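Partial complex: the chains shown occupy the same locations as in the complete assembly.
Think of it as A and B in the order they're written, each chain with its own count starting at 1.
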Amino acid sequence: MTLSQGRTYLAIPGPSVSPERVLNAMHVSAPNIYEGALVDMVHAMVPDLKAVARTAGDVAIYIANGHGAWEAAAMNVLGPGDKALVLSTGRFAALWGMICARLGVEVEVIEFGRQSPVDPAQVEAALKADSDHRIKAVLCVHVDTATSVLNDIPAIRAAINAVGHPALFMVDCIASLGCDRFEMDAWGVDVMVAASQKGLMTPPGLGFVFFNDKARAASVRSVSYYWDWGPRSAPDFFYQFFGGTAPTHHLLGLREALNMIGEEGGVEAVWARHDRLAHAVWAAVAAWGQDVEMAMNIADPADRSRAVSCVRIGNGNGLRLRRWVEGNAGLTLGISLGMNTEADPGGDDYFRIGHMGHVNAHMVLGALGVIEAGMAALDIPHGAGAVAAAARVIAGR
Amino acid sequence: MTLSQGRTYLAIPGPSVSPERVLNAMHVSAPNIYEGALVDMVHAMVPDLKAVARTAGDVAIYIANGHGAWEAAAMNVLGPGDKALVLSTGRFAALWGMICARLGVEVEVIEFGRQSPVDPAQVEAALKADSDHRIKAVLCVHVDTATSVLNDIPAIRAAINAVGHPALFMVDCIASLGCDRFEMDAWGVDVMVAASQKGLMTPPGLGFVFFNDKARAASVRSVSYYWDWGPRSAPDFFYQFFGGTAPTHHLLGLREALNMIGEEGGVEAVWARHDRLAHAVWAAVAAWGQDVEMAMNIADPADRSRAVSCVRIGNGNGLRLRRWVEGNAGLTLGISLGMNTEADPGGDDYFRIGHMGHVNAHMVLGALGVIEAGMAALDIPHGAGAVAAAARVIAGR
């Protein structure tokens, strides 16, 4: 017998659950890409997209996943011989750095480990040491889904400013956009990378690079046609928006997702929802962790994302739990990613819960209830009162 | 702020949650109704439908809701001057009786109240008293969604047999089919009424009347064209299946729903899932009810349905709770239905949870978590440990 037959919840840290409205918006035969409704829609949609990113700057939309958007961002401002400072707090900043290195960029990585956010003091020190300003860009993820750490973007910007370093500040918000508060312009971010499939609730297939005038001024000449953000952000004709054929169905989906954000009350309302739901998860994990080693991977709540939670369950139980909840209860949790250490080679001591995008109290409490059931079924020791504690957070109590 | 934006769970006792697969199967332009794939499909589907009802008898499929199917069943075997014995255990058997009365049938109702199942002894007594066999049919619901009572169909059949009464035994399985175990042939049911929108996971719009040879032999001549089960159950040509134009899209949806039941392991696997999920709900309600008046409306688990749970929360809190969970958490609970009494005129002391059809452990535990949150938010006293208790049931512990 299985208890999984019903509406399943894919609680991996992306792609997130697709709203029915978004899927319906995409369920149309191909529209004209040369003129008419789609063309008008895209022009009207760009401001709404920028509003979610909290920027008055520019945006280039790519048919690509997040890795493609990373490459696009890097190629527009970095070239062979340039140097980038990568602030690694999990897995993804390092991957972005690897992509830069493939472009001939010299990459310096500061490693902050798997359980800590970026330490601005170290950033400041590294930039101070770069007295001849060889570093052209500082790369950082806002949220690393592998660790679920949330980096303090304003503090890093302050560190850059403290030494008056001219490097571009480039931030990956792929996991955080539309989940954790992010203020591109107010926080002094020059380049921001995002994608469609997490907080923006649209299937994977669109990458975004937002950038300001400083970044535009720093654009290099060696950028390839496809990644060149110039025509995409200021097209002379519609075809240039997407460097060729427009991603018709994804655009229709994204439009509907942005409508949903607007109807909810704008991105601030969406942030507030994610904040409360994340606190519910944290409360449950804290209860489970009483007297056992189970805990949030990131100890300090101030350093945790509202989009995803990486949980240490220990004893290799991550894999067993994931198998049980998917096979028996309709919940798919995220695998551990890059948490392998010498002491924990398989990474199966961890699991992750994606609570990003189209997710509400019912879904989150259901996920917590299912995890509780799974631990009971598998005889994994855990503290009591977890779902009740989460429910109190949901209740605002 | 609302925490309801996400995939909502409509936990009313029907219509139940529509599976994506069923909706996709219905998302096709109209098919030919005269020949070809649809015609072949319907012929092949009828046996699968009978298998769910556990009968080797006949079935007539109506474009109608459950009330229409009631009328169809009644009109085929009852006419003006006939008498029907109605066993009332909530709201719906009485409504079926009312529909019979509109046809000129004399209706005798035995009322078992809102918290008890049919007492077979009373049925036996009533039939014994009907020594001239004026009663042509005994009408009963298997599950009454108003009270969530489950009636003991084999016991009622035994009562009928005990006095050797020839009346047809007609059972409404609208709420129970595909949720609570039901064995039409083995249990000696002559006529069974069902509909598409609950355990069969298809939008409202199809009603079913299953019947055996005894019922066919008892068919009256006065039946109207539309309700006549004769041509529908044994059509000479396809048009007669549906007494006119076929319900094309509903048929495609139903086919997919039956596929899903088959893939899960057949209706016995589906019953087992509902059984476990219902026990989880009951465990939660029992925990909530410690030291307060909250309780399952039906005291004895043996008398409870696996499709729906009617819960007494008291103090008019049913309405407040429903409003909160829908507005704040993405869960829609069922209203109280027909539970009004003198002491409780508004009926708002109750709410109902539908857990029928396309529902899994994640959805049910999420609903329980949300109810817990709602009671916390509204300061409704309740016992502790409810979701944990439910999770243990899910875990099989």
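A few remarks follow.
Definition applied: a contact is a pair of C-beta atoms (placed from the backbone, for glycine too) under 8 Å apart; a residue touches a chain by one contact, two chains touch by 3 or more.
Given the structure is predicted, the values throughout are model-derived calculations rather than measurements.
This structure file defines a homomeric complex of 4 copies, of which 2 are shown in place.
In this text, only the chains that are shown with their structure count from here on.
Centre-to-centre separation between chain A and chain B, using Cα means, comes to 44 Å.
Contact residues on chain A toward chain B in their complex (touch as defined above): 1-9, 17, 19-20, 27, 260, 264-265, 269-270, 272-273, 276-277, 328-331, 358-370, 372-374, 376-377, 384-388, 390-392, 394-397.
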